[in-house]
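Complex shown without one protein chain; remaining protein chains in place.
Moving on, here comes subunit A:
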Amino acid sequence: MGSRASTLLREEEIEEIKKETGFSHSQITRLYSRFTSLDKGENGTLSREDFQRIPELAINPLGDRIINAFFPEGEDQVNFRGFMRTLAHFRPIEDNEKNKDPNSEPLNSRTNKLLFAFRLYDLDRDDKISRDELLQVLRMMVGVNISDEQLGSIADRTIQEADQNGDNSISFNEFIKVLEKVDVEQKMSIRFLH
């Protein structure tokens, strides 16, 4: 008569997720119970609809882009492992993690956090933010409130500021450079309770 949640989530699985994502045992079990409550189809995976059912996410101007980040290209289901891998980007960076072996970069490193933000803009996943992509994302955020013309000039200026090689788009390296003064570690983190 153990708990239902623990019989479905095996101890080995928890260990693997722990190693991969850095979440603690109790965080994993709590997030698993959240995962199962979102999983209305009760098939162990989440679909886009499962995410869209969260009202606060549905009213988020970038809600669809954020949901998209949970799904590997071409797939429309995400399992608990994948769910946790994406969430791991938003773990705060702890002191003992800073000087780790650079070969195995943790999911919640500054670079990975930035890459996640970069991909919110990079609609076609070609590792470049074109003017068109920037415009589309801007439009999602402002809705109908700002004219095409004004939005266009905002996009132009933003690309100009970031673009270094003159290809009229922003690469990931250029993206990092522009945001080098921003406190990414804190702003792209969520305070998970232990």
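Just so we're on the same page, a residue touches a chain if its C-beta (ideal position, glycine included) is under 8 Å from a C-beta of that chain, and two chains touch if they have at least 3 such contacts; residues count from 1.
One rule holds for everything that comes next: contacts and distances are computed from a predicted model.
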Can you pick, from "Rad17 cell cycle checkpoint protein-domain-containing protein", "Translation initiation factor eIF2B subunit gamma", "Phospholipid/glycerol acyltransferase domain-containing protein" or "Signal peptidase complex subunit 3", the UniProt protein name of the chain not displayed? "Phospholipid/glycerol acyltransferase domain-containing protein"
Could you list which residues of subunit A touch the chain missing from the display? 1-6, 26-27, 29-31, 33-34, 37-38, 51-63, 66, 87, 90, 116-117, 120-121, 137-138, 141-146, 150-151, 153-154, 157-158, 162, 170, 175, 178-179, 181-184, 187-194
